[in-house]
Structure formats: structure tokens, C-alpha cells
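Apart from one protein chain that is not included, each protein chain of the complex appears where it belongs.
Our next item is chain A:
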Amino acid sequence: WLAKVLWAQLLCGWVLGSELTFELPDNAKQCFYEDITVGTKCTLEFQVITGGHYDVDCRLEDPDGTTLYKEMKKQYDSFTFTAAKNGTYKFCFSNEFSTFTHKTVYFDFQVGDDPPLFPNENRVTALTQMESACVSIHEALKSVIDYQTHFRLREAQGRSRAEDLNTRVAFWSIGEALILLVVSISQVVLLRSFFSDKKTTMTRVGS
């Protein structure tokens, strides 16, 4: 009977959330799948960290193929839904509109609630004051960690842009200096060539 209790707990929807950062090459599409039971509250959150205009297409489909969420060229979004059917839900990120920039995408797919700390969490009595204080501190710390993650991603995005700018400034400055030198020297050479030709024709005509 204990095994049955354990299996029942497993099916109660306390699957751990998945948080991944992956690289999406240009013209590529990456899909992820997850089996969800009916009635589970799920949240999909994604953010583009590096690459191009920092945008990506995202699409979330339920087991029958109905699109629950579809957004094109989004930088950051969060979508919450309650699973209406049992089955495999699919969400895809697409960079097919981009020709040569590959992107780094972060997503966080939370399914259900956190697993209970104790195996036999079917409490008969209410939580003591200490325990409920611990629970509220835990929830507050979870949101602190969540904010930290968002901040880290924004900072990574800003830093990527700054490093991009730095390299671009370096290359463009050297390039422009070279162009300046080449153009000024070729101007002089061209001008000299005009006058050299004219002089020979003039002397021929003159004599």
C-alpha cells in the first residue's frame, strides 16, 4: 500500500521545473516536449540573451496540436496556463527569420508546484507558527532568487551589447583610418595622372 501512496504522490503533478539556456543557430528551430497531467498549472517564461535584435519566435502547443501561445519576434515573455488535457505539450523556439545571427535563449518551464519537503506531507494538523514562518520565508527567498535570475539575464544582455559595441568601435576605427589614408593617397595619384596625360597631349599639339 505504501508503494501505491508513493505512486499517487508522483502522479500528483509535483514534477520539477526545467530551466535551460541553449544556443539557437540561425535558421534553426528547437522544440521541447513535456508530459503534463490535466489540471496542472504551468508557466513558460523565456528571454533572449545574446544575438542580433535579441528576439525569437515562440510557440506552445497542446497534445492535439492546438496553439495555446504564439508570438513572433519577442524578446521576453511569460505565459501561464492550466493543462486542459493529459498528454505531451510542445513548445518551440524558432530563429528561422534570421540569416546569420545565432541566438542564446533562456527558458524556464515550471510545471505544477514544488515537491514537498517531507515525503509524508499529508498533514492532519495545521503548521505551527514557526513552520508557517519558514514557509513564507521560503516563498520570499524563492522570489528573490527569481529576481536575481532575471537581473543576471538582463545584465548578460547588456554586457553582450557592450562587448559588441567595443569590438565594433575598434574595427570601425581602424577601418576608417585605413580608408582615409587610401582615399587621400589615391586622390593625389589620380590628380597627378590627369595632369601628366594633359601635359603630353599639350606638348604634342604645341610642337
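Heads up, the rule we're going with is that contacts are C-beta pairs under 8 Å (C-beta built on N, C-alpha and C of every residue); 3 or more make two chains touch, one makes a residue touch a chain; residues count from 1.
We take it that contacts and distances are computed from a predicted model.
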Per UniProt, the name of the complex member that is left out, chosen from "Phosphatidate cytidylyltransferase", "Transmembrane p24 trafficking protein 4", "ribulose-phosphate 3-epimerase" or "WD repeat domain 75": "Transmembrane p24 trafficking protein 4"
Candidates A:Phe32, A:Phe81 or A:Phe97 - the one touching the absent chain: A:Phe32
Per the touch definition above, residue among A:His53, A:Lys70 or A:Lys142 touching the missing chain: A:Lys142
Residue numbers in chain A that touch the chain omitted from display: 2-3, 6-7, 10, 15-16, 18-23, 30-35, 104, 109, 111, 115, 117-120, 128, 130-131, 134-135, 137-138, 141-142, 144-145, 148, 151-152, 155-156, 158-159, 162-163, 165-166, 169-170, 173, 176-177, 180-181, 184, 187-188, 191-192, 195, 199
